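For reference, the structure discussed in these notes is given below.
The complex appears here without one of its protein chains, the remainder shown in place.
Take a look at chain A:
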Amino acid sequence: MDSQLLEEEFVKRVQSGAKIESNDWMPDGYRHLLIKLIHMHAVSEIMGVYPEKEWVPKAPNLRRKLALMAKVQDEMGHGQLLLRIVEDLAAPYGKGREELLDDLVEGKVKFHNVFHMEARTWADAGLIGWLIDGAAIINQASLLSTSYAPYARILKRICAEESFHMQHGENVILSIAMGTDKQRKMLQDSLNYWWYSLLFFFGPLETTPAAQKMLHYRIRTKTNEELRQKFLAKYVPRIWSLGLTIPDPTLHYDSKEERWYYTEPEWKTFQKIVSENKGPKSQERIALRRFAQDQHKWVRLAMTTEV
């Protein structure tokens, strides 16, 4: 069969709900998109650890400290599970763990915008657990139906662990919300700082050619905007119930059109943060990552060298 026919056959299969395994034949375009998506997902899990680990020494009590460390451990674990998936996909190109991690410190792979931002206060640390993990959960839940089976299986496991992250984040936020005026002010300030980063997290409004291709191959089944709408529907009422003000006076739900209207984030500014690593904490955290990678090289060698 020529490759044109193979491709058509493949698309027909995934579009009718078939799942693809790592050893199955797949078009190069499919493989590339998967590598790009899951590589970014994996390194985002790793970089997502930084804003929270900064709060481990400063957590208000021992239980919070333990919970935060447990979460950091989970996210690092997610990074490793996902890197394994990418390694299998990238094996034909001779790319392994070392190269995939080098890409991160060399700025060749992007990570989510939110992890370029600063966790300034304990409320920020809590809000990351509640809303950033919340947004990530919506995104990951939508990927459970991906056509690539190894990714779907790992996401099932990841989502199960996220369930603790969600409850932990809510618990921190609820206790701050029940606190003093000063604490509630800190929480409001945190929401103001993170809001537009959260909206940006789901990606541009328009469906880019790459995103269109992912929908075509059923790597994704939902658009950015569909997911943003789901996030708003689940989280805005809860944010309001805490007595917080969302820093967007135009935000409202239109019941006729069945959608949320909101002020768009400054796409260009945020895009620059992600594509050029120019966020408030990008360079510092990448430097820390590079430091860790150098310092731990002997461990990786010990783990990969046959005795």
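FYI, a contact is a pair of C-beta atoms (placed from the backbone, for glycine too) under 8 Å apart; a residue touches a chain by one contact, two chains touch by 3 or more; residues count from 1.
The criterion applied here is as follows: contacts and distances are computed from a predicted model.
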{"item": "Complex member absent from the view - protein name from UniProt, among \"ABC transporter ATP-binding protein\", \"Acetyl-coenzyme A carboxylase carboxyl transferase subunit alpha\", \"Putative spermidine/putrescine transport system permease protein\" or \"Ring-1,2-phenylacetyl-CoA epoxidase subunit PaaB\"", "value": "\"Ring-1,2-phenylacetyl-CoA epoxidase subunit PaaB\""}
{"item": "Touching residue (missing chain; options A:V11, A:V56 or A:A70)", "value": "A:A70"}
{"item": "Residue among A:L101, A:L227, A:I273 or A:I286 that touches the chain left out of view", "value": "A:L227"}
{"item": "Residue touching the undisplayed chain, where the options are A:S16, A:T180 or A:S255", "value": "A:S255"}
{"item": "Residue in contact with the excluded chain [from A:V56, A:L81, A:A141 or A:L288]", "value": "A:A141"}
{"item": "Residue ranges of chain A at the interface with the undisplayed chain", "value": "19, 21, 63, 66-67, 70-71, 74, 137-138, 141-142, 144-145, 149, 152-153, 156, 159-160, 162-164, 166-168, 170-171, 174-175, 177-178, 222, 227, 230, 233-234, 236-238, 240-243, 252-253, 255, 258"}
